[in-house]
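The complex appears here without one of its protein chains, the remainder shown in place.
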Amino acid sequence: MKVGLGTREVEVRRPFLSAAWWDRQRKVLRLALIYGALTLGAIVSLVPLYWLVLTSLRPTGGEFTYPPQWIPSSLHFENYAYVFDRAPFLTYTRNSVFVTVVATIGTLISGSLAAYAFARLRFIGRDVWFAVMLSTLMLPYAVTMIPEFLLFRILGWLDSLWPLVVPYWFGGGAFNIFLMRQFFLTLPTEMEDAARVDGAGPFRIYLQIVMPLSGPALASVVVFSFIHHWNDFLAPLIYTNSPGQRTLALGLRYFADEQITQFNYTMAASTLMLVPVLILFFVANRYFVRGIATSGLAGR
Amino acid sequence: MAVASPLPGSVRRRRIRWREHAVGYAFLAPWLVGFFAFVAGPMAASALLAFTDYNVILPPRWVGLSNFQALAQDQRFYLSLYNTAYYTFLGVPAQLAVALALALLLNTRVRFADAFRSAYYIPTVAPVVASIYLWVWMFNYDYGLINALVRLIGLAPVQWLWDPQVTKISIIIFSLTRVGTQMIIFLAGLQGVPDELYESAAIDGANGWQRFRSITVPMISPLLFLNLVLGIISSFQVFTVAYIATKGGPVDSTLFYVLYLYHHGFQNFRMGFASAMAWILFAIIMLFKIVQFRMSRYWVYYESGTSGAGPRASR
Partner (left out) sequence: MARTKGLWEAVVGDIEAANPNVKIETVIIPFDDFEPKIMAGLAGKNLGDLVDVHPVHAFTFAMRGALVDLNPYMKDLGIPDADFTPAWKYNFWKGKYWAVPRSDNPTVLLYNKKMTLEAGLPDPYELYKQGKWDLAAVDKMMQGLSKGEGDKRVYGSTPLGNNTLRLQCVWIWGAGGDIWNPDETEATFASEAALKAWDYMASYTKNKWAPTPAEMNIPGGSVALMGQRRLVSDLSGAQFVLGGQAQFLPEDVQKEMHIVAFYKLWNGKNEVRNATNAQGIYPGTKYRDEAWKAQAVTLSEKTQQRIITARWTSPLRKSWLKSEMWTKSLDPNFEGPEMWEDAVMGVRYFSHLPRYVEIDRIVQTSFQAVLLGQKGIKESIGDAKAQVDKILKDVGEEAKSSPFLK
């Protein structure tokens, strides 16, 4: 409210009941509600993680109390030492890292090549192959598992990590290809057109123009691929035999036997396995979100 | 796709030279090789197995259509389809609603956005078996947290995993905690909606709900579509939670299709039968996808000419 006093206008503040004040209160309330809801949701979401870590610190036999004991009476950090001692963690980690890194690189390369072909190149049968690629998502793994196994047996790749890696160098996963293709579709074509006019061939355009612009999409693929390979236990279970070939995800399951799973050790190992994934996600999530945003899955 | 004659107007389609076909296939080659070597072969083999009796110990024996005939007369086959359909058509909309709600929440301008997003994504990357055990524990009739809360409100405790009317719902509830990927996709979409649209709508007097309905939903409809497609494909294949938590019971109330398939393929040594089941599933999903894609043109809005000019992830 402005009150004229001579030549100066002075704003008189009425502490209560002015429209501006209510407005501010509404904004504050809204913000408080949002933070409140977010925090509540975050707490609920973190419950599994809390429980995972909590169980990993419990004594053997005391992992599951009824009713659940959310505040532990004792913390057994030595469970982690036991896990390291009993399981050849270094070997498992080495194998997991090998599979994850090599398969992800393969996916990035072969998948992006295919995605670029689907997005930018024109050739006969392109849409048919695209539909075929999508359809590979629809068949349950259980069913192709045995024929695939027999195939790898013929190739002599049993009890090694090759079955876990090589297929990804030849087109890594329909979902990833789909994602990258959508992203490529949203890139402005001007730069590519200009390069073509300058005489650049499709491969150079792919390599020197499209790929550098695709950071976000590639980051998304890295995250998805990492999570998939890092956590995959079924494929290593089927294709490897000797302990030296096992990955982390598979090694985890060795704290289980017919009657009793030693949950505390299993959870400790699970927690250790979860850490790299969380770090990766935290670091990459901005790229990640941008990657999908600009992949213009909002727009063909 | 070769169009020979030039079209009037600004769009000219030139004939595709053979070299372009070659280049296209050159790029596609790694995937194509992989497809034929590692995917098509096994898929074809499994299609053939569907017409055999294969107990894995002895070689497959051709039986023609008898697997399919047996399935047509199998009560549990139909039951498993029903269970799966129930789970999909109730669960997927619920999952998308939850994912969208969370995305809307995360889309507001708050500090610690990274931290909140990571927190919300965690249940999705937590090892699924560990999460399942946690929920089995929470759903326990006597000692579980859920019933403790229910008793607190004054309602009668529920047999979440033992009452056949409720078991599928319990599993849907569990699935709602793992919507991280859908949430992130929605979030990305929400961030792609230009602010100006909201501002001008607000100026025109539209309230929150109207803005949501007329701007947000259409603008993210392609992502809604994507999540719907992927959600249905994966829900049709629900397996792990039923395998571990309920083992298909009680009285087959949670006998989902892929679980039933697994029983036959891996526990009853009837791989041929299981392959027949798998291909039926494939056909069903295909059918759905075709219908879905056709229907999408009525409600999915694509911004034509999207140049993808820069993300709006500055929040």
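Order of writing sets the chain letters: A and B. Residues in each chain are counted from 1.
The criterion applied here is as follows: a contact is a pair of C-beta atoms (placed from the backbone, for glycine too) under 8 Å apart; a residue touches a chain by one contact, two chains touch by 3 or more.
Keep in mind the model is a prediction, meaning the values are calculated, not measured.
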- Contact partners of the omitted chain among those displayed are A, B
- Query: Of the residues B:V136, B:L190, B:V238 or B:V258, which one touches the chain left out of the display?
  - Reply: B:V136
- Task: Taking the full complex into account, find the residue in A:T39, A:Q208 or A:N241 that is in contact with the omitted chain.
- Result: A:N241
- Considering the complete complex, of B:T108, B:Q159 or B:S296, the missing chain is touched by B:Q159
- Residue, one of A:Y35, A:F98, A:F149 or A:W162, that touches the chain absent here: A:F149
- Message: To test your reading of the contact rule: which positions on chain A touch the chain that is missing from view?
- Response: 59-67, 86, 145-146, 149-150, 153, 158, 233-234, 237-238, 241-242, 253-263, 265
- Message: Across the whole complex, list the residues on chain B that are touched by the chain not included here.
- Response: 55-58, 133, 136-137, 140-143, 147-148, 151, 157, 159, 161-162, 164, 245-247, 249-252, 263, 265-269, 271
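The definition used in the following text is that only the chains that are shown with their structure count from here on.
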- Go ahead and note the Å separation of the Cα centroids belonging to chain A and chain B. 16
- Message: Under the definition above, what is the set of chain A residues touching chain B in their complex?
- Response: 31, 34-35, 37-38, 41-42, 45-49, 51-52, 64, 66-68, 109-111, 113-114, 116-118, 121-124, 126, 129, 132-140, 142-144, 146-148, 150-151, 167, 169-171, 175, 177, 185-188, 201-203, 206, 216, 227, 231, 252, 263, 266-267, 270, 273-274, 277-278, 281-282, 285-286, 288-294, 296-300
- As the complex stands, chain B meets chain A at residues 1-2, 16, 20-25, 27-35, 37-39, 41-43, 45-46, 49, 56, 102, 105-106, 108, 110, 114-123, 125-127, 130-131, 133-134, 137-138, 140, 142-145, 148, 177, 184-185, 187-189, 191-192, 219-220, 222-223, 226, 230, 233, 237, 239, 258, 261-262, 265-266, 271, 274-275, 278-279, 281-282, 285-286, 289, 302-304, 306-313
